[in-house]
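Here you go, one structure.
Left out: one protein chain. Kept in place: all the others.
Chain lettering (A, B and C) follows the sequence in which the chains are written, and residue indices restart at 1 in each chain.
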Amino acid sequence: MAPRTSPEICGMGHSMKRKEDPRFVRGQGRYVDDIALPGMVFMDIVRSPFAHAKLKKIDPARAMKVPGVLAVITGETLAKFNLHWMPTLMSDTQMVLPTEKVMYQAQEVAAVIATDRYAAADGVEAVEVDYEPLPVVVDPFKALAPDAPVLRTDKKGKTDNRIFHWEAGDRQGADAELARSEVVVKQDLYIPRIHVASIETCGCVADFDKAQGKLTVYMTTQAPHAIRTVFALVAGHVGLSEERIRIVSPDIGGGFGGKVPVYPGYVIAVAASVVLGKPVKWIEDRMENLQADSFARDYHITAELGAQRDGTMTALRIKTIADHGYTDAAANPSKFPAGMFSICTGSYELQHAFAEVDGVYTNKPPGGIAYRCSFRVTEAVHAIERMTDILAHDLGMDPAELRLKNFIPPEKFPYRSALGWEYDSGDYAAALRKAMDRIGYAALRKEQIERRARGELMGIGISSFTEIVGAGPSKQFDILGIKMFDSCEIRVHPTGKAIARFGTKSQGQGHETTYAQIVAEELGIPAAHVQVEEGDTDTAPYGLGTYASRSTPTAGAAGAIAARRIRDKARKIAAHLLEVSEEDLVWEPGKFSVKGAPQRSKTIQDVALAAYTNHPPGMEAGLEAVSYYDPPNLTFPFGSYICVVDIDRGTGEVKIRRFVAVDDCGNIINPMIVDGQIHGGLTMGMAPALLEEISYDEDGNIQGGSFMDYLLPTAMETPSWETDKTITPSPHHPLGAKGVGESATVGAPPAIANAVVDALWHLGVRNIDIPITPEKVWRLLHEKGVAE
Amino acid sequence: MPFRIDKTFVLRAPSSAVWQFLTDPRRVARCMPGAAVTEQLDDKTYAGTLLVKVGPVSASYKGQMTFARLDAQGRSAEIVASGQDVRGKGGATMRLTSKLVERAPDETEVVASSEVNVTGILAQMGRGMVQDVGDRIFARFTDGMRAELEAPAAAARVEAAGAPVPAVPAAGAEAPRLREVAPPSAAPPAEPVDVLSLGADAAARAVSRSLRRPRFWFIAAIVAVLTVLWLITRARR
Amino acid sequence: MARHQIRVTVNGTPREAEVDSRLLLVHFLRDVLRLTGTHVGCDTTHCGACTVLLDGLPVKSCTVLAVQANGRELMTVEGLEQDGKLHPIQEGFWEQHGLQCGYCTPGMMMTSYALLQRTPNPTELEIRQAISGNLCRCTGYVNIVKAVEYAAEKLRKRE
Partner (left out) sequence: MFPPSFDYHAPGTLPEAVELLARHRDDAKVLAGGQSLLPLMKLRLGQPAHLVDIGRIPGLEYVEEKDGVLRIGGRTREAVLERSEVIRSGWPILADTAAVIADPLVRNLATVGGNLAHGDPANDHPATMIALGARVVATGPKGSREIPVADFFTGLFSTVLEPDEILTEIRVPIPPPRSGGAYRKLERKVGDFATAASAVQLTLAPGGEVERAGIALTNAGPVPVKATEAERYLTGKRLDPATIAEAARLAAQAASPTADRRGTVEYKREMARVLTMRALRAAAERAKGGR
């Protein structure tokens, strides 16, 4: 789509260089740990080595003797102010600091405040804690067993470890249809627990100004406004009312969902600052980050997909056990305890489907936050895309052919899925065909046959995913009751420059650039002269923040709407200046001109000046607008990915030879940024497919709790991604855009898993759970007697 | 993270002597230097602390041990022990059963079997080395026991049986190459002991210092610390 | 606790300070000199966010003691720009969208800078190998490789 605006204006469709980059490439970004306030002290946290244990005694005496240590804060300290527990976003409760028992390894036990980082660490070592180990439950299936110990003893009358049971669709219909189906494939799939591991860990500087009674918290958060409200709810009773709380989210070194929750460390730091009257800095280290912050996935899925012999899909039935750890601190919309998992019918016409999820408590840290994916969409997509491949192989059909046969055809959009979603738009076949052409699918299949004859193992994997993002319409979507709209406020200054503030918060997505381009697109003010601000709750309009690919669908739309409101007023002013009626004006980006007399025109800059110097009688001065955008529907980005792998028969190593990604995220604001988002998303899709996993031994000892064992891909493990696109605008979004930040993370894992299984299917391999480690592959090769 | 250490070995000593030894914490202790008893809680229970130093690593443990069972007729004993790192890095528990079989008047077979369970940072880093190091420690202990019960000259090679034993060079074999236990200068009570460098001759030296404290039960704790060392030095990557 | 007077040259400027034995170079740069462009991303020498040049070689400053740097030359991201002009490496990262959240970027750029000093015309593989001690969670490395290639070409043209 050719840009409508000139390179000077740089509206939608221009690959504008990012406005935020000059400070970043100079090392002048301002991240939380870069903030230093006068008199600032440092906090470090004592953590539990046990996954489940009674707290017998915490003795701070030795720690208080450590030079530089100012205070040791325990659950008892917080209990005095009733701050030792806090609510989670899912209306569960979570300990800030424990008073009776710890529920997972690395849980916060006490905090040490000291004059510098090193002294605080010295203090942490000197705090003596007596634990009495309790029986540990790490397996969610065992947790559901009748004889399992009840973990949440704090919950009066709780007699089991079930958090919730959720279901969607028509159970009877799906059962009946599956019974009728000529073919039914069934598979257990485990989507392991993983961690977003943004390169910047979490932290904050809490600054309570006693004189003004005002609390300012600079913190690593993707949702500053919601956090402010949560703080007001948690600490209202100790006098922290919302008008005297300011949350500032400075530059964020990656979020991916991990910086949505309120972690105990933030709350302790706030309490410490209020008590000490000094700014308190808390920056978690990497191992704390990997061991105690919220996790993603941990879904145990059993899926059944039915079809007729000709490959026509008939019905889908999915049962899932979700391991949420010791508390349900997921960041899902309130009415969706399993997030958008019901997108699991994917890109296919399925008349009947039923999905159910049971949330379970275990002795693990909180789970259920996203890993660069819209609420549980990755789990859903992995299930349907793996099942589709298994079905294809069982039917002896080409996986591409099976997909093309079952795709929802373009003419059926908007399409209502069996599980109740209304897909806004899509052309799935177009994307898959483009990917097949780009990678040379037919030739690859031929090559595969030849290589197999030579005993070589090569696989081709496809994933044709449909995402569901942009939460969301207020009729269904809220967090703690707050509707999931998002907002934008634009002010045009007399000289025709503008400032635009949003309720979201960029963590690398490039909002300062793309939002400016949206305003430029709608008002014709050069993007270079649109200052975008987010993250300061004292200045930005209220919004729910940036996660689940919602910024463009919600705040981006708000930006367009606010700009259009300004344009409407500008039209009136232009009409006044040109002494014609509004109807006689033609708008082109940046300029109103008189119909039939194009030489008579007023630029947006002329109008802006007039808005303050010569506005029409009876009209208020100024040129600004606010929009709180409540999306009429979600958006449904999609794409088709094809991955080619070669397998080392000696070691079981999987090498990605090529990976082609064709994405469709509707109309594109900045192609360069979209490409970058996809590169990053693909890499965060490959990581859990091949490398990353957090697991626990039977005693709840975390495995993979440091970068030694939690394997983030380097440039050497990462292939050179090939990207392409189709464009199917969203019919309901003001800009026709859909959001793209997470599509690739969602779409890539099944493409890779399908490729590996495709390479081994002829040996009788049906499934390999991710991460697909060399040993898992080698073991299969060994069993089938083909290992080198 | 539970694992087992099973060992069978033969001592050139009468079973009565071995039995007396194994049921006397103070004597048993001499074969595991580096610990201090803070108090005897009752006739079968002791509380104590342990300082371990392994190369650059040092850790301080506190814990308890109890004789869970003593069967003089059947010549079998069961000891339950637990330790906790005072720096809060983790803990370890151990249940050790030992049985004596008289092979000849002055030859006794000791069948020892222990279940060790470690928790905390070392258990996060993979179980493999814990087993390795456990076997290593056990070898140290048996050598110390030899030094106590047999003529030092007779210090022979450990015959490992039961669980597969990794190729840890037998302490006796490597003893000549091993470093001193500690600088002669410093020998305070409960002086930290360099476990890795503790060979048979070193053990004998430790014995000659005849510290009078139970230490057998600290095996678990030592295992823990050694593992931490091995794994954490990999923390670089 | 032992204190040491150290003298280092940082980005061409001599700096002096009294530091503890245990003070890590990265904290010396960030907390003492307030050069906050050098970041901390892990504790175990895996991520490279803290990469600086020590006597011209890229090292992870979270695993070097400040006293070890005594008498040596340090270069940080703040030293790349010369008289108000971005270094080609900085230009490359901006032009080619080689960064997103910007957190790993300073370390990435310092490693790339050192690579181009030694290898003015690196292949894609050489670039990927050179930056394999620096983790990026956002970009998938594709555009980082392009950024380094851009800088390499620009530097070659300069000579």
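Simple rule for what comes next: contacts are C-beta pairs under 8 Å (C-beta built on N, C-alpha and C of every residue); 3 or more make two chains touch, one makes a residue touch a chain.
If you're wondering where the values come from, they're calculated on a predicted model, not measured in any experiment.
Of the listed positions A:19, A:52, A:84 or A:117, the one in contact with the omitted chain in the full complex is A:117.
When the full complex is taken into account, the listed residue touching the unshown chain is C:46, out of C:46, C:97 or C:137. Among the residues A:651, A:667 or A:720, only A:651 touches the chain that is left out of the figure.
The chain not shown here touches subunit C at positions 1-2, 4, 20-22, 24, 43-46, 48, 51, 54, 57-60, 62-65, 67-68, 70, 111, 129-130, 132-134.
Contact residues of subunit A toward the unshown chain are 117-118, 121-122, 125, 285, 287, 650-651, 653, 691, 703-704, 708-709, 711, 713-714, 716-717, 773-775, 778-779, 782, 787-788.
Following the convention adopted for this analysis, only the chains that are shown with their structure count from here on.
Between subunit B and subunit C the centroid-to-centroid distance comes to 48 Å (mean Cα coordinates, whole Å).
One inter-chain figure worth recording: subunit A and subunit C are separated by 30 Å, centre to centre, where each centre is the mean of the chain's CA atoms. Residue positions 235-237 of subunit B are each in touch with at least two other chains. For subunit A, the set of residues that touch two or more other chains comprises 706-708. Here subunit C touches subunit A in the complex through residues 20, 22-23, 27, 30-31, 34-44, 46-47, 49, 76-78, 80-81, 86, 90, 93-95, 97, 99-106, 109, 124, 127-129, 131-145, going by the rule given at the top. Residues 1-2, 84-91, 117, 119-121, 123-127, 234-237 of subunit B touch subunit A in their complex.
Only residues 17-18, 20-31, 33-34, 36, 117-118, 196-201, 251-254, 256, 283, 285-287, 507-510, 672-673, 675-677, 679-684, 706-708, 712, 714-716, 718, 720-721 of subunit A touch subunit C when the two sit together in their complex.
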